[in-house]
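The other protein chains are all here in position, but one chain of the complex has been omitted.
Should a chain be cited, it is by its letter among A, B and C, assigned in written order, with residues numbered from 1 in that chain.
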């Protein structure tokens, strides 16, 4: 087993880099399609706040669906457990990430908060209880990362909104089943802003340390979540965090994780560390191809797995 | 946090017992419907072989789908990884446990080895490579438990075979896609015999200790599986071990587990202990209702979770 | 066989009336739920313009999906065959009338122009080519019926728009597949206005005489459609005109027909007559229960069937 340090991370990136070229950069909006495919970064943050990093770990990218963990975290602090989970489930979908099929069969209740439908319901709930949900999210993330300049990429958010037909269909379908309270375009705007946040691997590792640290972030008095809530989110990430590739990811990497189509993945070793990787090319399930490989290598080299 | 001992287990059963009456005993075959609903047992086996137990922990019951972990284990020792996983997937199904819908859409490749379709493919593979797959399974289980009298319940096996129309449909559908090599009734017979094995909680806890112990069972020279294979099975149990309730189980219990419609559940704390519970009444997803509650209580009381 | 006259029609209504009470008035919008369930009317128009009638044949009601035949007729006069049918199919759906399931599996191309999705595409096409699609439809219907005061029920149209979540979902889903060109709310408005048109059985029978008369309406110089186009619409009505009850309707009635959830049905005996019936209570497929029975009785009594 290897010690965790920058050299190890560099070594891991060296091993993962040859995979670049075998995946596909997300291209459903131009803003994402333009990201250079050869970017590759990794950062690890341990419980004491030490950060190890390698490659393009300080370059910001679009966190996309990684934001679904943040919106769920926010909702868990504003809603009672029973309110939240009557509107969204906790089970893996067994379907591509934006299918309407299942949503219709299951009467407008999304399977979990990490598929688009589920995250839209969560945003709808935030819209109801927060006066300024976009501003509030920025405050949370800036506080978790101690980086006051983290922001939305309004160009990406607008571009997503311009290509939002399928997400609009999902939201309207939920509305038809009575599971969507607010104005559809308004919630879509919030949702796409959350997706458009740009953060680096270093910032993401710091941001999600609370998931490795029983709900506590660095240098903050108040806990973000209770230890139990933290375990719950980690459980949900293992079963549903990687679109339709959660089983494969658990099998290979053995950590709770959440990916975004921007090529980022965050993962945690509970009680030890949070990790962020970035490589824009995706595999068939929509998860970063080289990023997953880097996490698998890291898990092997440091001998960590929740299993 | 409480120390693990018989008193703790008895206390947990006392708390879980009031749930009896809120679930439903499986009744698709008469032999299962006749099991007394008030049975409740638990057993824990730690890495050194110590067994703690409470309630009806020594009464044998039909292990049903828990056998799917054993058939997969056997297949992993007889097939190369690439051979095995080209015929069955690793992803949660997001569907009730014996649906043909998904199997047809996905061209006859079952989502994972813990749904009926997947376990049937695994049995088909064992049929190909083992000369006496039923006898071989008994040898494996007798060796793992050190109980030479563990056996099939031929009455249950026959009864299942007499009600096997849906499983036959599943097998024939896979055959139509070229993913089933042997005679359908022959493989069904093997499959139902595996399901009909009767074991007690104490025997199950001992049997599955290898999943908590890096692949090694008690008092056996040779490892059952490699440490990596063991982690892989545990990963698969978390994402797919509880039919369409895997997400909820991970959320509440936080351990890899596998259930059977006989009301048994096995679970492991990797590196520490294996656990078996039994209560015949099932929840809406087909998992033991009081059994799940007992595992949740145990996890809380001893402060264990993989998350 | 009986001669066609008012007495026959009255006799038929007498036989059909006892069915009232066994169906259900559509209640998804209040404006429809309020229609008195005991209304029952029938009108027949022969090629020479003679009208026979009985019961509430002159009371206007919401024609709802019967308007889908009119929007298709209009589209067939404004689009070349190949343009039209590349955006909508000609096959029965085998599904309830507003399912998204099939639409997603078939990449946003609706099965036929008589399900909601298909009619929405047709309205989208009319929006593209007509400067005032709502006004134009009124002109067409007023001309076909010679009743200049036929109009939309703006109360019903508004009420439908207020409950349009599912149709919005359908339109957005088609947009996500590139099969919807115009602004969704604008097209929905047009669509709901068409549905909200109020006409009586007598007016409907006159209106649809062109389908019995090789495309020609009464007292108009120019044909509405060519004889071939007329046969095509009749064919489409037989295979897809009655939601998921087209097979049963063909079996029992043996005429091309189209129903609406307002309880109206129009039908034709090609080369002989057009028929309209009205009874607000619907059967399980969404077709007028007593209305279907009246048509079946009429077909038997006058010995007419296309089969």
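By our rule, a contact is a pair of C-beta atoms (placed from the backbone, for glycine too) under 8 Å apart; a residue touches a chain by one contact, two chains touch by 3 or more.
The model shown is predicted, which means the values in this text are computed figures rather than measured ones.
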item	value
Which displayed chains the unshown chain touches	B, C
Residue of C:95, C:147, C:182 or C:198 in touch with the missing chain, whole complex considered	C:95
From C:39, C:87 or C:111, residue that would touch the chain that is not displayed	C:111
Per the touch definition above, residue among B:47, B:130 or B:168 touching the missing chain	B:168
Residue among C:23, C:108 or C:256 that touches the chain left out of view	C:256
Positions on chain C contacted by the hidden chain, ascending	89-95, 102, 111-112, 230-232, 234-236, 238-240, 244-248, 250-251, 254, 256, 270, 305-307
Touch list for chain B against the chain that is not drawn	99-101, 104-105, 165-166, 168-173, 175-176, 180, 184
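The working rule: only the chains that are shown with their structure count from here on.
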item	value
Chain at maximum distance from chain C, centres defined as averaged CA atoms	B
Shared interface numbering between chain C and chain A [over half = same, under half = different]	same
Chain B-chain C separation of Cα centroids, rounded to whole Å	55
Chain A-chain C separation of Cα centroids, rounded to whole Å	48
In chain B, residues with contacts to at least two other chains	none
